[in-house]
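Yeah, one chain of the complex is gone here, protein chain that is, but the others are all in their spots.
Per-chain residue numbering starts at 1, and chain names A, B and C are given in the order in which the chains are listed.
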Amino acid sequence: MQVGFLGTGRMGKAMAANLLRAGHRVRAWDKSPAALGELKAAGAEIAAGAAETVSGDALISMLPNDQALHEVFIAGDLLRHARPAMVSVNMGTVSLDCVDELVAAHKARNISYVAATVFGRPDVAAAAKLSIMAAGDAAAIDRVQPLFDAMGQRTSRVGLEPRHANIAKIAGNLMVACAIEAIGEAAALLRKYRMSAPDVLDVIITSLFNVPVYQGYGRAITQQQYVPPGFDLVLGMKDVGLALKAGEQANVPLPFASVLRDAFLDAMANGDTDKDWAAIARVAARKAGLQDND
Amino acid sequence: MQVGFLGTGRMGKAMAANLLRAGHRVRAWDKSPAALGELKAAGAEIAAGAAETVSGDALISMLPNDQALHEVFIAGDLLRHARPAMVSVNMGTVSLDCVDELVAAHKARNISYVAATVFGRPDVAAAAKLSIMAAGDAAAIDRVQPLFDAMGQRTSRVGLEPRHANIAKIAGNLMVACAIEAIGEAAALLRKYRMSAPDVLDVIITSLFNVPVYQGYGRAITQQQYVPPGFDLVLGMKDVGLALKAGEQANVPLPFASVLRDAFLDAMANGDTDKDWAAIARVAARKAGLQDND
Amino acid sequence: MQVGFLGTGRMGKAMAANLLRAGHRVRAWDKSPAALGELKAAGAEIAAGAAETVSGDALISMLPNDQALHEVFIAGDLLRHARPAMVSVNMGTVSLDCVDELVAAHKARNISYVAATVFGRPDVAAAAKLSIMAAGDAAAIDRVQPLFDAMGQRTSRVGLEPRHANIAKIAGNLMVACAIEAIGEAAALLRKYRMSAPDVLDVIITSLFNVPVYQGYGRAITQQQYVPPGFDLVLGMKDVGLALKAGEQANVPLPFASVLRDAFLDAMANGDTDKDWAAIARVAARKAGLQDND
Partner (left out) sequence: MQVGFLGTGRMGKAMAANLLRAGHRVRAWDKSPAALGELKAAGAEIAAGAAETVSGDALISMLPNDQALHEVFIAGDLLRHARPAMVSVNMGTVSLDCVDELVAAHKARNISYVAATVFGRPDVAAAAKLSIMAAGDAAAIDRVQPLFDAMGQRTSRVGLEPRHANIAKIAGNLMVACAIEAIGEAAALLRKYRMSAPDVLDVIITSLFNVPVYQGYGRAITQQQYVPPGFDLVLGMKDVGLALKAGEQANVPLPFASVLRDAFLDAMANGDTDKDWAAIARVAARKAGLQDND
């Protein structure tokens, strides 16, 4: 298939490369030209502007946040140029307000819109092992299924409204953030009793929680290794904010998310803005009066 | 080895059976005679009273709570009768105050005391796959290591003070309770958006959280299956209380544990005392105004 | 002075009437004509549209929320018609984003902008006893001070940036919401012990908390009297949301505000949207398993 690709950061670059590997033709664009070099070497065509990405069978967006999507799709009126038969697939994590705005913009131009969120970090994306959650019109999803097959290990259809894919992603991200906070509180408790947090958590993350999420964050937290960030703390705050907003719009109290929000703000107020989001464990430690070398 | 065994509930029964299977001799006692029948059939000797369990090489206690231990060891002055060379191993989940009381009682009678807590539900215990965390005097642990080998898949030594084994267990249990609450909040969010919580959580618990703890509780919560309890809600409340108490004694705020405490109290106030502890997910749902069939 | 007045709900009506009483000339407008009848009888001129309110010495806005201000000032481009020497005074409780938007709009038209928030319910407004917190350019505040004198018992200048008046108001409202939740938790505790919550709280609100805020909400809560609302629950949610937003923009965790947010969502999810904001006490009671007649 002929695929436009918007947003070639760490995730997008890996995903686009897998499309190329599966034999699709990719025309990519990113605000930052730096990100496009590798893809060009891998066989992608580089678009001169976003407008050049909408003439194929599908357009995949992997932009970083609501604002970037708004700029390209709404302010830039991207769909004005789009090929009518194109399916537009947004795979980024965005707010429900942004989804609603995109749905309306696509409807106005009569372009099919599919939301397809993913679980998996850049290394998972590179291995084409993403878990993809797609939502929207079934026929439109059918048409881009070959692209999902090239990027992920399976695609689950989670609803008929595009926003359903975003809510599913928001729910999963919230659960990851909760796991981080839980590890952080456990580690603070262990350290305060002068026990070896790495040793004890190693038992826990190789038995009860024998899964990469816990192992990765468990080790980061007990080794106090938060730079360079694998996932930025400010993006973690964004994700928790999306969960709280989604909860607010449907009257769903989320007390763990509220605790997380306060932890992220505390981290940012105390100088950890540029660290990995696992650095909220530093907040739990500071509340317990722990020093870094305790 | 000749082993006394106190407390043959679901966990204790499975652990004692594995000792027998490994060739050890077991003399068991429980307040409730009903629990002893199966063990007798499996080759255990049944003690007429707790006092008859302390004449061997080791005594293993798997009693349900602080009070049961206090009754047997302190009020009943069990150690008065103990063989001096015996190693006493407490494998239950108890408070730090109870540990301190037991340590003092053993010291007074000059009996070795080892704390060895475990991760694993009754089916894991039956398969001799428990993760054991031992703490106390290294030589004493060495002597009972063959028993641990018969009951668990590995033994980690987590500290030189017996209470360290309990803190490790408390930390792990807190993390499990946090996982349950996180699933419950996610499920409430999904249901309120009229999405299929079972389908979406299935994606999450077979990708990000592909581990039995999440799969078991994830399915229980999305299917609203809380009876019969696998782990009683009141025991969950007890465990969270132990974490809060341990935190309090060392000045460690544990905000997730505080949220959990409120959720357990809410569940008990609203009629779910006899359910599985995963029923705290009903609290999250009720706060969101969800009915059982939503 | 010649004063335009936008927004004549319960608060605005009382404030405008006091301006008339003090000898000022008032030209009032409201989206809902019904609200204007009383003011006309009291001597106000009724404007045919918002545009007719900006030709005097001052314009006072007492509109209900961000959206109403946006419609009138931004979408309606109200200031296009304004007399250059006019001072525009916004006395409503709005978000900081809205303040920023208004500040920019006034600057673009070179109109003086003063923010002046108030403490006091409609009866306090009617008695001209409001506490007014003004912020902005000192000379501009000087010019409208006679209006403040007519509406309030004192004016405090809380900062040079208009948003400071809003932050002060947000802080005060948050404290009121906290008082309500505190009363609600205390009442739930007393009721659960089958004590007379009205009698005990009466001791507390006539000794420690001998002030109308506690007395009013204390009685509403112990008598479970939440309709008709004196202050709508959804406006309470809005105010807590403003506090959380202000906290977020400056990295200030506000854990009580987070608890309040969850309580408001719970109340709305469970059918209390149309009640007084003191009905968050019903959430505390429900969590404790209390029925209305307990």
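Assume a contact is a pair of C-beta atoms (placed from the backbone, for glycine too) under 8 Å apart; a residue touches a chain by one contact, two chains touch by 3 or more.
Note that the structure is a prediction, hence the values are computed from the model and not measured.
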> Where the complex has a chain not shown, which of B:103, B:126 or B:265 is the residue touching it?
Replying inline: B:265
> Pick from C:54, C:78 or C:188: which residue touches the chain that isn't shown?
Replying inline: C:188
>> I need the residue numbers on subunit C that touch the omitted chain, in ascending order.
In response: 119-120, 131, 133, 156, 158-159, 163-164, 167-168, 170-172, 174-176, 178-179, 181-183, 185-186, 188-190, 192-193, 195-196, 199-200, 202-204, 206-211, 213-214, 243, 246-247, 250-257, 259, 262-263, 284, 287-289
> If the missing chain were put back, which residues of subunit B would it touch?
Replying inline: 241, 247-248, 251-255, 258-259, 261-263, 265-266, 268-269
> For subunit A, which residues lie in contact with the unshown chain of the complex?
Replying inline: 255, 262, 265-266, 268-271, 286-289
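One rule holds in what follows: only the chains that are shown with their structure count from here on.
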>> Based only on mean CA positions, could you tell me how far subunit B sits from subunit C in angstrom?
In response: 52
>> Between subunit A and subunit B, what distance separates the C-alpha centroids? Give it in angstrom.
In response: 36
>> Taking the mean of the C-alpha atoms as each chain's centre, how many Å separate subunit A from subunit C?
In response: 39
> Could you say which residues in subunit A touch two or more other chains, in rising order?
Replying inline: 247, 251-255, 259, 262-263
